[in-house]
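Of the protein chains in this complex, one is absent; all others appear in place.
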Amino acid sequence: MQRGSFTVKTSRNMELVDITTLLVKVLNESKASSGICFLFNPHTTAGLTINEGADPDVRSDIIAGLKEIVPLNYPFKHMEGNSPAHIMATLTGSSLTIALDEGRLQLGTWQKIFFCEYDGPRTRKVHWHFLEPL
Amino acid sequence: MQRGSFTVKTSRNMELVDITTLLVKVLNESKASSGICFLFNPHTTAGLTINEGADPDVRSDIIAGLKEIVPLNYPFKHMEGNSPAHIMATLTGSSLTIALDEGRLQLGTWQKIFFCEYDGPRTRKVHWHFLEPL
Partner (left out) sequence: MQRGSFTVKTSRNMELVDITTLLVKVLNESKASSGICFLFNPHTTAGLTINEGADPDVRSDIIAGLKEIVPLNYPFKHMEGNSPAHIMATLTGSSLTIALDEGRLQLGTWQKIFFCEYDGPRTRKVHWHFLEPL
């Protein structure tokens, strides 16, 4: 099993950052070939998702939709004021599992991998593990 | 590691399709016995979930609930008009991990595996990988 981490710098309070190219780069540098890649987000106000990468409007619509879905002005108790970001983290999920085939991620035609920033801008980390079966 | 894909034909704009029997069939045909099964949905307006399979009302209630939760008439920017489906895809998730024990999926009593169609009807694919540890 190979493993590592990479950094994602976010530039807004909420945004989806395409990390697909970065992930392919670190996997290829590690000579990962065919197997299963696990991505893990170690933050509690962020997430990981797979969605459309072709039209940048999709990722901004996802952010707009989450802001409509999660009550932003509810009287939450957590004093830091970022409870909506924690709720979005739970709705999105903290890990992804993607197959790698001869160094290529097995994504669908329109799919890209996104780091979801819900309480930025911040410098974030993503951990990866790569399992190469016999 | 064994792998494959199967096709799911959906018949409505939004629906949950029980793929449990189909998955067991393809795993058994591949002689997968005990290990971990990874399911991956390569589409950006669909998802995969595990929920109750006994009462068909549960799956239609999940669809009804998602239509209430995600704003369908928000002025989204993505010109294709299916941004609610993309948002549902991110809320549901694109992969599942399920244990297999001597050819049987380790699901709870009421659990079935569902392909979630959010922008159909379409012909969809599901990829599976099976990891059989030593």
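Order as written gives the chain letters A and B; numbering starts at 1 within each chain.
The rule we apply is simple: contacts are C-beta pairs under 8 Å (C-beta built on N, C-alpha and C of every residue); 3 or more make two chains touch, one makes a residue touch a chain.
Remember, predicted model here, so these are calculated numbers, not experimental data.
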Considering the complete complex, of B:Q2, B:T20 or B:Q111, the missing chain is touched by B:Q111
Residues belonging to chain A that touch the chain removed from view | 1, 3, 38, 40-44, 69-71, 74, 76-80, 83-84, 86-87, 89-91, 93-95, 97, 127, 129, 131-132, 134
Touch residues of chain B, complete complex, unshown partner = 34-36, 49-52, 55, 57-58, 60-62, 64-66, 68-69, 91-93, 96-99, 106-111, 131, 133-134
